[in-house]
Structures are given as structure tokens and as C-alpha cells.
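Take this structure, written in C-alpha cells, and hold onto it; I'll ask about it next.
Of the protein chains in this complex, one is absent; all others appear in place.
Letters A and B mark the chains as written, and numbering starts fresh at 1 in each.
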Amino acid sequence: MATPLLQLVNIRKEFPGVLALDKVNLDIQEGEVLALVGENGAGKSTLIKILAGALSGYEGEILWKGEPFRANQTWEVQQAGISTIYQELTSCPELSVAENIFLGREPKKKGGIIDWKRMNDMAAEVLDTLHMHINPAARVSSLTVANQQLIEIARALTMEAKLIIMDEPTSSLSEHEVKTLCEIVKKLREQGISVLYISHKFEEIFELSDRISVLRDGKYIGTRDTKDASLDEILAMMVGRSVDMHFVARSTKKEEVVLKVDNLTSKGFFEDISFELHRGEILGISGLVGAGRTEMARGIFGVDRVDSGSMVIYGEERRIPMSPGEALKLGIGFLPEDRKEQGLVLMMSIGENVSLPSLAKNKKNFVISFGKEKEDVEDYIQRLSIKTPSLNQLAQNLSGGNQQKVVIAKWLASKSKILIFDEPTRGIDIGAKAEIYDLMNELVAQDYSIIMISSELPEVMGMSDRIMIMHEGKQVALLDRDAASPEEIMGYATGAM
Amino acid sequence: MTKPRQFWKGTFAKYNYQFVLLLFLAVWFVVMGIVNHSFLSMNNIATVVTRLSEIAIIAMGMTIVVIAGGFDLSVGTIMAMVPCIVGLAYGQGVPFAVCLAFGFLAAMAVGLLNGVLIAKAGFQPIIGTLATMTALRSLIYVITKGKPISSFPENYMQLAHGKLLGIPIPILLMLAFAVFFSWIMSHTKFGRFVYATGGNIKAADIAGIHTAGLTIKVYVLSAILSALAGILYSSRLISASPDAGANTSFDCVTAVLLGGTSIAGGKGNIQGTVLGIIILNFIINGFNLIGINAYWQMIFKGCVLLAAIGYDSRRKPGFKMVKQKTA
Partner (left out) sequence: MKNSGTKNVRKETGGLLDTLIRIPEITIVLFIVIVSVFIGIQSESFFTTDNFVNISKQIAVNGILSIGMMLVIIAKGVDLSIGSVLALLCAVTGTLVEQNAPIWVAFPAILALGAFFGLLNGILVVKLKVAPIIVTLGTMNIYRGIAQVYSGGKWTSNLPDTYIMWGQGLMPICLLIIVAILFAVIMKYTSFGRHVYAIGSNEESARLAGIRVDRTKKIIFTCSGLLIGFATMVFIGRTGVIQPSAGTGYEMDAIGAAVLGGVSFAGGKGTVLGTVLGAVLMGLIMNGMTLLKISANYQGMITGLIIVLALLLDTFRNVYQGRRARA
């Protein structure tokens, strides 16, 4: 084989408390589409950040065209010929479409003056190849999420890179747009440009890629030629031996409705959401990124205001909470999607984090009773088997799974029986995932009721009693677990059905 | 043989940082004691500590504000404003207790304004309090016509010059407040919520804490403490100057950060601040005794501030400003 365009040798990256990447090897040939797959938390995003120069402090070696290459700064990496499309949107909302596409590489006239006309023309040209009909001078903040994603793709295309890294580029695109993107990737390959394609969608992966590499728990598992590989084989590599996760059959769902919402609406985010949550039930909520699921959860919990709708809790009509404090009083708990930014005060101890909502709920007792606090928290540390030397350990020193358990403990300690979990297993390793599932099963057995928002199909299908699917802010289906097929759910979520 | 470098690193990394400050203070006392004989005299020390009690009381309020993730530049102006109001009102024949009530109410109003602008209207704390500080200072000039006020009751000076059990009253007040507020910060819900709000306001919100209300309370508290310091200082001089407290906010912030409170919020304590104030004031006192002028001291304090924030940001290498939410 020829010298690979890019070669990763024994890449290792450690975050406090988490080994994100361990001895990862990877190579990409010129003009090849390499698919990189792995479960959430397998280390794909970390690897991409390292390649893009957005994360320093790794061990191991990167060879670019056979030469050692140390990626320290994003601009150095881009100059070398690697461009990256990130999973999260990374545009500057105040700038125009054309500016975002050419940010950092603005076309100039003589004397360093930006050539706005040429920039807009060139932007229009590349937008055309993507079949996008938007004004290059429009502000990015005025675009839809899907269009913003396409802007990033347009940006990568104009870079004249030798390697384009695409991190789940289709996560918020419609089917039509996905097709366009697939065409473009094929065209790039013909031009001898390599693509590192990260995706969860196997249809795209098998259609586009030449080879498939698998990561699991931060480790490199192996690479297969796409034409020889089967889906089962790849899946087995991805999840390891524990192919069938702890998805056990449950019959904890009771008749009693604990929470009923009707016509919940917040203009621009979600519309006319109505559902019932039963005692002992897990109600799964599926949908694409930007479908309004998180916004709905935040609305029910009072973090954001809703425009209209009604709510009945334990048979009593209640005002929709205007603040999390009110929701707390109604016995609702909320595990936000980003535990580090919203779930925990990282520089506080486990004990302090766990008792926060209880303290906020209890209006009496100005002075904290340390003895009772310690007793309570230690009880929950034990019940949720949180691995920590003591309750005085700072939350930032825990692993992802244990952090998530601390967030759950917060709400159990505050006696909330209706729990909203937004992506409860995002960014935690597989072992911890299974523990969280066990915990959820245990909770519903103890008459807790859970609304679970999740982007992972197996999780939604394995854990939920019923599944509600949202698409572009609307509730498009409410299926029983047994009646739902993955294809059906995906169909509803992408708006194809 | 132990490696001294590692020893220092370890000592610094832990909260023993304050122990290091104490050590530094001890060294300074020894050095200054040798250089200048009046430095260690009982008289000098008592004077310095009595004076720093005023600013220490303000700095305690500032500590709580900074831990809550805020900043209060208006403290020095409030300190100047309150005695002016009290003195003016007393000069008009208003009963003294009512004058005091006026003064404190005015301070609370300013604190409330600060809190509302920051918590409700989303102002950056420094900008919001900078605006109230500028407006307030000019208000003081307007009401006093730029002249010092000295219409205070006969026994007003007893507050600052009086002694209880042989200890000056301001020092006793400072100690009482220090004990009280460290207890508040470590043993009450209010304290816990202040740390949570400063540490991660989003998480605190979701935990059901009414963070906006808490922020407002914190600024009102800071204003009340500044008002009290203003009373102490005017009692010491039996006069209220409209120019007072010009550098107070800056000195307080410097001491708060020097004491180990993090400018990013969520971390710090009252003891550290008191220690910071004591160190800063004894250094300045030493400078005065050996004849280094006030402007050099200003430069010095600025450098201490930068060093403190530099050290603070090094302490958490992974720290990043909160990512912008693309909504």
C-alpha cells in the first residue's frame, strides 16, 4: 500500500477521571472514504477534536503524508489541508452566510481589502452545488438549523482540503439534503479527496465508505473493508460482547396517570404537545436534533416559559411551572442533557450537589443540618452505588456515569417522583450505561415515572413503555414499545412518514 | 532530602494557600520590624487594624458578591454617600435614629438597583455597578455641593474611638462580622446557594434555586455593609467627605482575590478576604513608614490584583469560559 495520507499511531488522551482515547490507530488513504463508527462516548468526537487541532495535550503520533505532524492550532491544521465539519453548529450567528463560509480565508483584492462581491459570488456558487437557495448576504442567525449545518459543509468544501472530516454531518438534515450530501462525498472521492465520515446511520455508511473503522470505549477495535463487512459484524464490534444490553422486560406501568399535559406550545420551538405519563412508566421521546424535545422538557420543568397549554398532576389541574422551583414543589425532577453545564456545580462536592434541590424545596430551616445531610447523601450514594471515596469528593473528579448518578440522586433526595431524563446516557461508557438502565428499571419498579428523551434508537426501544416521536416541534406519533419498529421511528423522526 | 519546589507546589495547590499568605505576613512583620522600629509598636498596629476594620467589613460583602459570580464597584461610593445623607439630615434637625434609617435605606435602594440591573436586565456586573457608581458619586456632589459634612451628634465619635474591654469597637465589629458571615457562608442555605449560583448558575437554576432573587439579596447585603463602613469611617473623622472611598472598591477587590476567592465565582471564603485585607494594609502601612508614596502603592496594588487573577486562572487549567449557546 502507498503511504497513507493520514496515519494515527497510538493516540491516547486522558481527561480528569476519564480515559477518552487509548492506543488508537487509524489510517486514511488518498481518495478514500473512511467511516468511523462507535457508540456515543466511544471517543469519536475527542479524536476529531485532536485531529482538528482543537484539543491539545494528547500522547501518540500523527503522520500527515508520512511526516510527523503535531496539531496544535486549528489554523495550522487547516493550512496543512484538513478541514472539519463539527457535529455541533460552529457558525458565528451575527455574520453573514458568505462570511461564515469564508471565515478566516476571506477573498481579497490587492492591498488586503476584502472583495465582498467575489466572496458573495463564490458563496452563491458553492451553495448552488449543495442545492441551497439562500442569500449569501443573509445573517446566519436567521437560518434554520438544517441550513446552518449545510453552511458548515459548504465551508469545508471551499477549503480545498486534502482531507475532510465530517462528524455526523447529516444529523439534522432531511432525506433530500442527505442525498445531496452523499453525491458530494462521492464526487470528492473522485477528485482524490479523502473523507473521514463519522455517522450513526449505517445506510449512509455502507453506501459511501470504502472501509469502516470501529472505536469502542476509547479503544481501537478494528477496520473492515466495506464490501466484505456485514452490519451484524460491525454492530458486534461496536458494542463488544454485550450486544444485548440490559433491556429487560418490565411490567411496572400502572393505570394511574401521574402527569398529563395538553396542547403545550412554545412558539418557534414546539407546538400542541399532549401526552399522559403513567405511574411506573418510562415514556421515551425520540426525534432528531432540533425537533424541540429538550425545549419541551425545559418548558415542563419551568426553565423556559411556555406560551400556552395545561397540566394535570396526580389528577389535579396545575399551573405550568414558571420556575424550576415550582416544578420541584410539584414533585418533578429534571436531568438536563449537559450534566457538566447544567446538571452539576462541578466545583462543589457530591454531598452539596445532591442536597441542593432538597434545600431549595424546603423553605424552613435556614441553617443546614450537616448530620442529616450526610446521612441522606450517604444513603443515596449507597443506593445508586456511586463510586467515590467520600461525599466530600468534588463532582468534577467523578467519571461521567457517576456524575450522572449524582444528578439523579439530587432529584430522588428531593422526593420528586416524576423524572424527566434528557439524554441520560450521553457521553458515558458502556458499563456505566448499563448501570443507569438498571437504575431506571429499579426506579419505575418503585413507582417513579420517567420521561426519557434519547437520540439512541436501541435505548429508546429497549427502555420505553411507550415512545413519543417529535419532528420539527410537532408530536407526530405515540407508539407502544412492542408495536414500534426502528424503521418506523426513524421514518417519523425524519418526517418521511 | 525533600524537594523544596515540590513542597511549595503542594502547599500552594491545596487551600493551604491561605497558610502561605499567613506565612508571608509573618515574614513581612519580621522584615518591617527590623527596618522600621515604629512598625511593630502596639500603637501602630492598633491604628492599622482599627482603620482596616472599615474596609474589611465592605470586603466581606464584596466576597459574597464575588462568590455569587458578581462584582460590585459601587461599594466605595455607597460608603461615601451614607454618612453624607446622615449628616445632612441631622443638620436639618431630624432625629439621629431617623437619619441613620435614611442612610441605610438609601444604601439598600442602591443595592437593589444594582441587583435588579444585573439579575433581571442582564447587565455585566462591572458595567452595571460602574454606572451606578458614576451616577451616585455625582449625586453626592449635588447634595453636598462638594463640601464635607460635619453635622453629627456629640457622641457620634464614640462609635469609632470607643473601646469595649480595651479593644476598639471597630475591631470588635469586624471580628463579629467575620465570624458571623463565615458561619453564614458555610452553615446556612443562603451561603450554600451563593456558592452554587456562582459555581454554575444554570445548574443552580435547575436545582430550584431562585438565583435572580439571591443575586439581588447579595448586592443589597453588600450595600448595607458598605453603609455600615461609611458610618464607621465618618465617626472616626467626625466628618463625611464627598470624595471618600474613591479607591475603596478597587482595594476591596484586590484583597478579596488575594484572599483566594475566585473571580469566576463559586469559590472563596471570608477568612481569606480578612487575611487579604490585613496583608494589604500592613504592606501599605510599611510603605508609608519607609516613605513610598501613594501612587507607587496604587501600582503595587494593581500588580497584586493581576498576580492574584493570574494565579487563580492557572489553578484550573481546564477552565474555559462558558460556551455560547447557539439557539
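We take it that a contact is a pair of C-beta atoms (placed from the backbone, for glycine too) under 8 Å apart; a residue touches a chain by one contact, two chains touch by 3 or more.
This one's a predicted model, so the numbers in the text were calculated from it and none came from an experiment.
Asks: In the complete complex, the chain left out here touches which of the visible ones?
Replies: The chain that is not shown touches these displayed chains: A, B.
Asks: Quick one: say which of B:25, B:126, B:238 or B:289 touches the chain that got left out.
Replies: B:126
Asks: Going by the contact rule already stated, which one of A:74, A:223 or A:274 would touch the omitted chain in the full complex?
Replies: A:74
Asks: Have a look at A:23, A:70 or A:108 and name the one touching the chain we're not showing.
Replies: A:108
Asks: What is the set of subunit B residues that contact the non-displayed chain in the whole complex?
Replies: 117, 121-124, 126-128, 130-139, 141-142, 145-146, 247, 250, 253, 263, 293, 295-303, 305-306, 309-310, 312-313, 319, 321, 323-324, 326-327
Asks: List the subunit A residues touching the unshown chain?
Replies: Against the left-out chain, subunit A lists 52, 54, 73-75, 77-79, 84, 86, 90-95, 99, 103-106, 108, 112-114, 116, 141-142, 155, 267-269, 307-308.
One rule holds for everything that comes next: only the chains that are shown with their structure count from here on.
Asks: Quick check on the complex: what are the subunit A residues that touch subunit B?
Replies: Residue positions touching the partner: 16, 88-89, 91, 93, 301, 303, 323-325, 327-328, 334, 336, 341-348, 352, 356-357, 359-361, 365-368, 370, 410, 414.
Asks: Can you list the subunit B residues touching subunit A in their complex?
Replies: 187-190, 192-193, 195-196, 199-200, 202-210, 266-267, 318, 322-323, 326
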